[in-house]
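This report refers to the structure that appears directly beneath it.
A single protein chain has been removed from this complex, and every other one stays in its place.
Labels A, B and C are assigned to the chains in the order they are written; within every chain, residues are numbered from 1.
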Amino acid sequence: MVIGLNHYLILAAALFLTGAAGVLARRNTLIMLMGVEIMLCSVNIVFAAYSRALGDMSGHVFVIMNFAIAAAEAAIGLAILVAIYRIKRSVNADELNSLKE
Amino acid sequence: MEAVLFYLFGALLLGGAIAAMTSRSAVAAVVWLIFAFVNAAGIYALLAAPVLAILQILIYAGAIMVLFLFVVMMLQGPTLKSELKSIGDRKWWLPVGAVLVALLNWMHGVSLEGFTNDAPAGFGEIKGVAELLLNKYMITFEMISLVLLVAIIGAVALASNKKGMPW
Amino acid sequence: MVVDRRDFSVNFLIALLITNKELASRKYARLRVIYIWFDAGEAAFMAEQFVPLLLVISLALIFALLFLGLSYWLGPKKASKLKKTVYECGIPVRGGIEIRFFIRFFLVALLFLLFDLEAVFIYPWAVMYQSMLDGGRMIFALSEMGVFVGILVVGLVYVWKKGALEWQ
Partner (left out) sequence: MTANLMAILPYLVLAGGALLVMLVDSFVKSMRKDHLSNLSLLVLLGSLVAQQFTQQYSSDLFAGLLATSKFTFYMNTLFVAIALLTVNYASSLYSRSSSFSSEFYPLILLATLGMCLMAAATDMLVLFIAIEMMSMAVYLMVAGNRKSIKSVEAGFKYLILGAFASAILLMGMALLYGQTGSTLYSSFAAVSSSGGLMTSLAVGLLLIGFGFKIAMVPFHMWTPDVYDGAPSHITGFMATGVKAAAMAAMIRIVWVLIPQVSVVWAPLIGVLAVLTMTIGNLVALAQSNIKRMLAWSSIAHAGYLLLGLMTLLKPTSDSAVLSVVADNAGGALLFYLLAYAVMNLGAFGIISYLAKNRGEEADNIERYAGLSRTRPLVAASLAIFMFSLAGIPPTIGFAGKFYIFEGVVKAGMIPLAIWGVVNSLLSAYYYLRIIIVMYMKDPEESSYKGSSWETAFATSVLAIISVLLGVIPAPIRDVAVAAFKSLGQSG
């Protein structure tokens, strides 16, 4: 029972799909944002795993940058959600329909 | 030992993520996600990346998810009424399932062997990250502060309570 | 079976329980099995410095679950209508369970998150600073961090002057 690169890649792929499914299928905008966070987390695992396999640390730098970007993205997303809520009193994606014809 | 830890952390991480994505209540989703991200830190530790493990807990579990929890509490009750009946669109589960099946199929032929190399000495330590970040990737180091600046402007633009705004 | 003293993680576990001499005796054969099991993947296992941490966490978890389970199992359970209500300082509960925060808290939390990230990037710089000084690159090190912090200071000034930090 030795753990190698492909184990991590498969874990990351499953995680990525979980996050993607959440973004696509859920109607709760907050959970959709969380889905994006899961996807980014899975990418980070891929970077870390390759970094370990290659013995090269630039993957780690990439991951740290991703942390910052994920945080900034979450911050902006939540700020926009709060702005929506102030007008509409709802964060349900089905009720965000002012753009339909 | 490593295998045990990998399967433990991996299962908890994946389980936490799935639980978060399928829970009806947003509060529960946040708590599950915090749980999942703590386990992701364990995965980083297994990958000989202690710095990432610490930062994962510090940033994701500590800051981002707390902000999420904050907004969840601020914006709504535990559950959306429309999601009581079924969580989400059924039609999306199909393509995701198809990709999953393709992945499993591909996994079938994949060799599951260990890492062929040992990590070099000093791998994953803060010193190495700092070396790269401040020398080779110097320009991205400055760029990221501009990205944070954009987010700060956004926070002020969207969330500050300018005069005349109720609540 | 010889106990490898170099292995910190295993010794940590054993030191909690017994001495090496005892381990060698037949009486503790079962512990040896645990030891061998720990040893199996050790060659490829890079992060052994985390094992003590893991042990502490799992001990905490086991004890917490143990006592929770015990109190659930042993404690008397008599449900009544009053008991099922939410406890709110003894006053009858009013309104829903959603808690509404004032928007100011959100803005502060948002800004905290963003400025918190700054610290993440300052930390590697602090680690590198001494070796950069030794390499005669002080100006470089200082200007690099100066620009980084300077940009975010402009952000802080902006936030401040825009009145986002005012609490009225």
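The working rule: a contact is a pair of C-beta atoms (placed from the backbone, for glycine too) under 8 Å apart; a residue touches a chain by one contact, two chains touch by 3 or more.
As the structure is a prediction and not an experimental result, all values here were calculated from the model.
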Which visible chains touch the chain that is not shown?
A, B, C
Subunit A residues touching the omitted chain (full complex):
16, 19-20, 23, 29, 32-33, 36, 39-40, 42-43, 46-47, 49-50, 53-54, 56, 58-59, 61-62, 65-66, 69, 72-73, 76-77, 80-81, 83-84, 86-88, 96, 98-101
Interface with the unshown chain - residue positions in subunit C
151, 154-155, 157-158, 160-162
Those residues of subunit B that touch the unshown chain are 136-140, 143-144, 146-147, 149-151, 153-154, 156-158
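In this section, only the chains that are shown with their structure count from here on.
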What graph shape do the protein chains here make by touch: line, ring, star, complete or other?
complete
Averaging the CA atoms per chain, pick out the one whose centre lands closest to the mean of every protein CA shown.
B
Measuring from the mean C-alpha position of subunit A to the mean C-alpha position of subunit B, what distance in angstrom results?
6
Where the CA atoms of subunit A average out and where those of subunit C average out, how many Å apart are those spots?
21
I'd like the Å distance between the centres of subunit B and subunit C, where a centre is the mean of that chain's Cα atoms.
16
Numbers and ranges of subunit C residues touching at least 2 other chains:
40-41, 44, 46, 103, 106, 110, 113-114, 117, 120-121
Could you say which residues in subunit A touch two or more other chains, in rising order?
1-3, 52, 64, 67-68, 71-72, 74-75, 78-79, 82
Listed in rising order, the residues of subunit A that touch subunit B in the complex are 1-8, 10-11, 13-15, 17-22, 24-28, 30-31, 33-35, 37-38, 41, 44-45, 48-49, 51-53, 55, 57-58, 60-61, 63-65, 67-72, 74-76, 78-83, 85-86, 90-92, 94
Contacting residues of subunit B [partner subunit A, same complex]
2-3, 6, 10, 13-14, 17-18, 20-21, 23, 26, 29-30, 33, 36-37, 40, 43-44, 46-49, 51-52, 55-56, 59-60, 63-64, 67-68, 71-72, 74-76, 80, 82-83, 87-90, 92-93, 96, 99-100, 103, 107, 110-117, 119-120, 123-124, 128-129, 132-133, 136-137, 140, 144, 147-148, 150-151, 154-155, 158-159, 165, 167
Which subunit C residues qualify as touching subunit B in the complex?
37-42, 44-47, 49-50, 54, 96-101, 103-107, 109-114, 116-118, 120-121, 123-125, 127-128, 132, 141, 144, 147-148, 151-152, 154-155, 158-159, 162-164
